[in-house]
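Everything below concerns the one structure shown next.
Only one protein chain is missing; all other protein chains are in place.
For subunit A:
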Amino acid sequence: MSTVTWITARGLFGRRRFLLLLPLPLVLLGLAVLCRSLGVDPRNWGPPVLVGLGLAVVLPVVALIIGTGVLGAEIDDGTVVHILTKPLPRWQIVLPKLAVATGVTAVTAAVPLYVAGVLADSVRLGLALAAAAALGALAYSAFFLALSLVTRRPVLLGLVYVLIWEGLLGNFVSGTKVLSIQQYVIALADRIAPTGLLETSVSVPVASVMTALVSVGFTVLAIDRLRSFSVAGETS
C-alpha cells in the first residue's frame, strides 16, 4: 500500500465525519428487509427503495462525503502541505486518493444495494446493482474529488448537483439526464439484469461512454489543479 493511500485511509477513518456514512446504508437495508418481510409486492417497493433511495441518495451522498473528504479535509486543515512538499508527480497523489474514495464508497453503497436487489428480485439484480454502483462510485468520486480542488465549498456544490440537478431537474427536464451519473448507473444496472424495476431514458452506450468520460476527465482536471495548488491568500 502506498504511503499516500495509508495516510488517506487513516485520515478518513480517523475522523468522526466517517460515522456519517453509516445511517444511510442501514436505512436502505432496513427498508428492503421490512418490505420483504411484510410481503409487499416488489413492483411497488422496488423502484422507490432501490432507485429513489439507493441510487439517488445513498450512493451519491456517500460518494460526496468521502470524495470531498479524501483531499478536501486535508486542504481545509492545511495538512495537504505535507504531501505536496514531496517530489511526487501529482498523479501519484490524486490516483491513490481516488482509489481510496472509490473503494470505500463502492463497498459502503454496493453491499446494501446488493442485499436490497436480492430481496427485491434476484441475485442477478443484486449483483447488477452492486457492479453498476461500483462504476458509479468511480465517476462520482472523480467528480467530487475534482470539485474539492476547484472550489472552497465542494460539499455545498456537490449537494446542489445531487439534489437539484440529478434529483429535481432529472424528473422534469429529461435532457438533464444525459449529464446525470445516477442515470448512467441505472442504465448499466438494467443492462446487466433486465427487470421491470429500473427505468431510464439514457441508452447503455451513452451511459458507458459518459461514465468513462466523467471518471477520466475529472481525474485529469484534479491532477492539473493540484499541480497549481496555491496556499490560500494569507498575507501576514
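Assume a contact is a pair of C-beta atoms (placed from the backbone, for glycine too) under 8 Å apart; a residue touches a chain by one contact, two chains touch by 3 or more; residues count from 1.
The definition used in the following text is that contacts and distances are computed from a predicted model.
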| item | value |
| --- | --- |
| Choices "ABC transporter", "Multicomponent Na+:H+ antiporter subunit B", "Peptide/nickel transport system ATP-binding protein" or "Sulfite reductase, dissimilatory-type beta subunit" - which one is the UniProt name of the chain not shown | "ABC transporter" |
| Sole contact to the chain not displayed, among A:T79, A:S122, A:N171 or A:S201 | A:T79 |
| Which residue of A:R36, A:R90 or A:R124 touches the chain not shown here | A:R90 |
| Residues of subunit A in contact with the chain not shown | 3-4, 6-7, 10-11, 14, 77-79, 81-90, 227-231, 233-236 |
